[in-house]
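Just passing along the structure, written as structure tokens.
Just one protein chain is left out here, and the rest sit where they should.
Our next item is subunit A:
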Amino acid sequence: MALRAEDPSQLSKSRLKSDLVAHNVALPPSKSRKEVYVELHLKHIERKTAADFSSDEEEQARHAKEEHPEVPDPGALTDDDLQAALLKRGVKVGPVVASTRALYEKKLLKLLQPDGHGQLNGADSGAGYSDSEGEERGGEGDDAESDCEEEKQTVQRSDQAPQQRRQLDMAVVDERTRTDQSLYYTPKASAHKTKTKLHQEPVEPTFKDMFAATESTPTGIYATQRRPIKGAAGRPVRYAYPDTPSSPSTLQRREVARRLVPVHIQLVVFLVVTCLLYFIYVCVEDNSWSPFLASLDNRNQGPDSEEGLLLQADTPALSGQE
């Protein structure tokens, strides 16, 4: 609301009173004359008319300076100083850039307030937060996804303890908080995660080198152990074992398989031999059995002439064939 550049003496006493109250100025006793009010009005509100925003910041700065002479307004700090101030209070901060600066400034303010006067300033900041949250909630109303219940919850929570809610060291327990995880996010290198991975880990010597260097990073930014993207960004997929090892049973099967082929050849040979023998049998049968029987009788009579008789048996068979 823009302040009118009017002479305060022209304003009514009640108006002056309300103006003073609005600017957090201590009211004089109610029986005072209007001039007292005018004086106070001029003294305190004069500053406002000069430049609204800058005077707000000045008041804030003065507030902050009164509380903490060591750390001035976070808005006035450089990026590095802001980072250092937060690190001093044990907050892990990333780089302070355009998009993160506002967030870190707010965080530092929050951390400064409990150190200083405490409740009073906390109430102020709480009022400030509830105002901004009111705006945010107004924006939420347009959201299709937001539920009425959620809004009520945030209202209740903000009304109860804005400080507690805003303390980021405390875990924010929603009704939808996952119970199987811890509420505090601590990015430690979790070795067990890599063991439970289902896929084979490719052997990457550069990967390990990366981890060896993490302790000596100057900015304190370290990478947690993660499974690398396989086959992406020019990273070839290399496995520790080039071929799958064959079990003894498969080796045996292979040996047996090798023998299977000769078995066929063996069968063929057997059949050929059988055929030959049958052929010979048929040939023998064609000739009369009489010379064969005769040779057998001779054989029974005298074993000496055995060889000669055999020869005789062979030659008639052959001559018979011709």
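By our rule, a contact is a pair of C-beta atoms (placed from the backbone, for glycine too) under 8 Å apart; a residue touches a chain by one contact, two chains touch by 3 or more; residues count from 1.
One rule holds for everything that comes next: contacts and distances are computed from a predicted model.
Of "Barrier-to-autointegration factor-like protein", "Small ribosomal subunit protein mS27", "V-type proton ATPase subunit e1" or "Aldehyde dehydrogenase", only "Barrier-to-autointegration factor-like protein" is the UniProt protein name of the chain excluded from the display.
Considering A:21, A:102 or A:251, the position touching the chain not shown turns out to be A:102 (whole complex). Residues 92-95, 97, 99-100, 102-103, 106-107, 136, 139-140, 142-146, 150-151, 153-154, 168, 172, 174, 176-178, 185, 187, 193, 221, 226-227, 229 of subunit A touch the missing chain (whole complex, contact as defined above).
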